[in-house]
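A single protein chain has been removed from this complex, and every other one stays in its place.
By letter and in written order, the chains are A, B and C; residue numbering begins at 1 in each of them.
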């Protein structure tokens, strides 16, 4: 495991909300991040799909990781998400990448896939702005 | 409790994810909805604030309720959220309202406030599109 | 005319694109701005309504003015717009206000109205992020 991946894992473990949901960091390299969530009953809404809030959480977090991969210590400034299909399946995968990087912001995009019977289907598309924070950790 | 409020409560209770987080429906009337979440350790990220995913979940859900208050059975089609301040405090309150209503969509806005020491401070501003679904429940 | 209004007018006059379209600045005060555009044939799309690009231009510009009213020299970092109704009428009015203000950003909202027969009807709702720029002019 690279130093970068180790640092990414440490950040995720330091997020009680990500531990609660069971998020896993699969990829974390310059310009790119992938998060994965095994769906459980408690992630669902009234129709049995993953709750939109679970999907947007995963997209938001993946966008932040992608931005953080090039900017270091960051915050999500804003994001937008389109839900394209009910999130049905066993696993959610969010893949984010940096589209544009500057000193003051990284603009990132993220696709969220629901995996059912081994097949990935896009369930959301997101775009957001990640900004560096100066505070040391 | 009105029939409308009763129905709204029933939907919330049917969402395992909302039960997991502890969301409460405070207001649900034509054109308007308010959700409330008492913050717990497990809602936080690595800096001790409520995780952005918790804030966006609450905004998303409040937007859906607002849209549903005028359209009936609905889905969130898309939404956008700006984080304006770290979500620090004991409680989050999301207030959403319908800005424009048609047959095919309701455009809604939502303000999310963090309550600390009894004082509300805006921590996020959201806007989204809610669409009716035809499937009966 | 206040100094602030004078400055706002000067900026508008320095924008060839705003001169081309015929935009007028009606209100420019701390936290708030209003732009107005008298619709001409050349602003329309193939159905006879004002082109979405005209509406989004006006929203974008009003958001920037609102942010600039509290931050000084600014740029629009990003924005989101929902079209709520065809922009039919003689005049477009965009009213923007600051929702949240910090050192690094102002989050603003804007409502765009189409005026037909003296009646204003909402045709778009926007939200965006305005950031200060350091470069002197």
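The rule we apply is simple: contacts are C-beta pairs under 8 Å (C-beta built on N, C-alpha and C of every residue); 3 or more make two chains touch, one makes a residue touch a chain.
The structure presented is a predicted model; accordingly, all values stated were derived computationally and were not measured.
A.B. asks: Among the chains present in the display, which ones are touched by the chain that isn't there?
C.D. replies: A, B, C
A.B. asks: Considering the whole complex, which of C:80, C:95 or C:109 touches the chain not shown?
C.D. replies: Counting the whole complex, the residue in contact with the absent chain is C:80.
A.B. asks: In the full complex, which of B:34, B:60, B:78 or B:111 touches the chain missing from this view?
C.D. replies: Of all options in B:34, B:60, B:78 or B:111, contact with the hidden chain holds for B:78.
A.B. asks: Take the complete complex as the reference. Which residues in chain C touch the chain that isn't displayed?
C.D. replies: Here the touching residues of chain C are 11, 14-20, 41-46, 50-54, 56-58, 60-61, 64, 75-83, 137.
A.B. asks: Of the residues in chain B, which ones touch the absent chain?
C.D. replies: 77-78, 80, 104-105, 107, 129, 131
A.B. asks: With the missing chain put back, which residues of chain A would touch it? List them for me.
C.D. replies: 80, 82, 84-85, 99-100, 102, 107, 109, 111, 122, 125, 127, 129
The definition used in the following text is that only the chains that are shown with their structure count from here on.
A.B. asks: Once chain B is fitted to chain C on CA atoms, what angle does the rotation have, in steps of 5 degrees?
C.D. replies: So the copies are related by a turn of 180 degrees.
A.B. asks: Based only on mean CA positions, could you tell me how far chain A sits from chain C in angstrom?
C.D. replies: So the centre of chain A lies 33 Å away from the centre of chain C.
A.B. asks: What whole-Å value do you get for the distance between chain B and chain C if each is reduced to the mean of its CA atoms?
C.D. replies: Those two chain centres are 28 Å apart.
A.B. asks: Can you tell me which residues of chain B touch two or more of the remaining chains?
C.D. replies: Each of 80, 82 in chain B touches at least two other chains.
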